[in-house]
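The other protein chains are all here in position, but one chain of the complex has been omitted.
On to subunit A.
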Amino acid sequence: MDEVPFYEKPEWADVVPIPQDDGPNPLVPIAYTKDYSTTMDYFRAICRSEEQSERALELTKIVIEMCPSHYTVWHCRQRLLKALNKDLTDELEWIKWMSSENPKSYQIWHHRQVLVDHISSVLLPASSATSETASSLITAPTIPYHELPESQQKAARDMVKVELDFIATALEEDSKNYHAWSYRQWVLTHFGQGPWWEEELSYIDGLLELDVRNNSAWNQRFYIVSTGPQGFTEEIVRREIEILHRAKHPLSEVKEFCEGLVSRTQANFSPFLHSTLLDIYEQEAKEQKKAESLSKAKSEAALLAEKIDPIRKKYWNWKKTQLNSITVEA
């Protein structure tokens, strides 16, 4: 920041600041610094006069750097960027810096999405059809990647690469940043069904190599597999099961595997293992009406309640009483 605050400079002398109208006795006032409250007084003045100028744009930046969650200021900035026809590439660079300082600000991530949406709408045609992957309530048109001429396909690929690299940097800092993952899904879908979907899978492979318990990465994997352009086919499902085999969690013979694991290790320590066995036995008891399965399910519930997962003791005991409602053949 400059040594002299902007409001003491001659180029701001014509502006009459408007103080915050908080009434005589407001609820939970905040102990603002003098600098913040004066800056906001000038911002209010610029808002009221609807001034469209470089200095107004600069002022929004000053406020945002003091209070990045101030959505009114962000909105004002977006209108100014458009009115002044600014080069948005510079804006993206600034956002890169802002998001590294404030990785959990909804407004910063949203601003980036607004910018990229705008840039892409100028460069590339949007499809009138809605995306198949989008929820029925979110009907944002996506870009028909495969119908574009090569030059535009390349522009799309370049933009996606810049965005995915930018997000990857944020995920290096915090691999579970909800905003980053949310924006990543938007980028993947917005630009249509390009080659980045395939590459996304190897990116996820890498994250899971680093931390197999990164639930955000698993969620993204499910997103790619279930909504990607290749479709949620038998073949894809088989491939995914194969990957779980590699992670030593075969699903194909879950029951045999789980029982084998229990008998081999003799170590009753995993609530997830026994919870899975409980589910399997419960299913068997319901479908095959086998008394043996029901009794095994109850033993698992008792084991979980008493030994393996006592923090959920009340839940497992409740589960056991629920099992009593299953009818089996004697």
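Throughout what follows, a residue touches a chain if its C-beta (ideal position, glycine included) is under 8 Å from a C-beta of that chain, and two chains touch if they have at least 3 such contacts; residues count from 1.
Note that contacts and distances are computed from a predicted model.
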Omitted chain, identified by the protein name its UniProt record gives, among "Geranylgeranyl transferase type-1 subunit beta", "Proteasome 26S subunit", "ATP synthase subunit delta, mitochondrial" or "Mediator of RNA polymerase II transcription subunit 20": "Geranylgeranyl transferase type-1 subunit beta"
Residue of A:49, A:100, A:121 or A:215 in touch with the missing chain, whole complex considered: A:215
Among A:161, A:176 or A:239, residue touching the chain not depicted: A:176
Contact with the hidden chain (one of A:22, A:87 or A:329): A:22
Residues from subunit A at the interface with the omitted partner, ascending: 22-33, 36, 66-72, 133-138, 176, 178, 181-182, 185, 208-216, 219, 222-223, 227, 247, 269-272, 309-315, 318
